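The next block holds one structure in the form of structure tokens; read it before the comments.
Left out: one protein chain. Kept in place: all the others.
Showing chain A:
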Amino acid sequence: MSKTMEELYSPLVKGKQKAAARNWNSSKLWRKLKPYLYLLPAAILLGIWMYKPLIHTFYLAFHKWSMVPGTDKLFVGFDNFTRLLQNEAFAGAIGNTVFYTLGLLPFSIAIPLVLAVVTNQMNPRMKNFYRALFFIPMILAPVSVSAIWRWLFHPSNGIVNHLLLKLGFVQEQIAFFSDASWAKWIILLITGWKMLGFSTIMFAAALTGINREYYEAGAIDGAGSFRQFLYITVPLMSPMILFMLTMSLLFSSQWTFAYIDILTTGGPYGTSTNIYYEMYRFAFSNLNVGVSSAAAMLFFVLFGLIALSLNAVSRRFAFYDN
């Protein structure tokens, strides 16, 4: 009887306990799951747009394929990599990538820093006028910008050659876009001019965050404007300077792409091409996506290392005025 009683009695209690446990478990599970659910949309988007192509690029780097649907991908092992490293055009493209990356630094760091500081001291109206002037090239379409520069630098009809000849600086017209000693300098100049405004605006924004009291204290101690710039402005802007340095180093090759494509298509004889343009040509002109992917993999690793080391530099040298 007691057993029956127990049997009658205990399941009820057990059931209660189970229900309680279940409630507790599911709420715990829900609590644990919630952050991931919030992350899910971003994770899916990243997966589709970043990780999937990345994995696919890695896969394609070991295959020969023309990207035509229905055709087979042929596994070729490390062939694409050896072919790439033997390719002279590729070596030249690496050299030019370094040229563009270093060459853009004055346009992305030095000149904008000066422009931002100089315009910062103007009255608000002039400040806005000048900053708008610097920023306008940034929002112009690369194709129209290229067309205008092409007219300016045209060998026979362009104003630049006309002036150079009139002023007696040169005896013969210069074909800026088809002369190997000029083409990449022109591409650099156009890209730099286009990017100037972006850095200037970023630096100007960082400048407004600096406490004026430092300058007052500096002035009382007898620091001139150059010393103030060197010992107050630069250290306090170091996080933004390092950020722009990272951006400039990592993206300069992409920024030059449009002008290379429109103005020189990498020529004359590959002297103005860069690594991104070569990758594009490997894939979409030569229809050899394997070689293009192999190049992309190499540069993924290389740029990854650059980004990591810049991160370390930033942690070491950036000064935050908290």
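Methods note: a contact is a pair of C-beta atoms (placed from the backbone, for glycine too) under 8 Å apart; a residue touches a chain by one contact, two chains touch by 3 or more; residues count from 1.
Throughout what follows, contacts and distances are computed from a predicted model.
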UniProt protein name of the chain not shown, from "Nodulation protein E", "Lactate utilization protein C", "ABC transporter substrate-binding protein" or "Glycosyl transferase family 2": "ABC transporter substrate-binding protein"
Listed residues A:L29, A:I55 or A:A205, member touching the removed chain: A:I55
Option touching the unshown chain, where A:N123, A:S156 or A:T208 are the choices: A:S156
Touch criterion as defined above, residue of A:P112, A:G197 or A:G270 at the omitted chain: A:G270
Missing-partner contacts on chain A, residue numbers: 36, 39-40, 43-49, 51-52, 55-56, 66-71, 88, 154-157, 172-175, 177-180, 267-270, 284-288
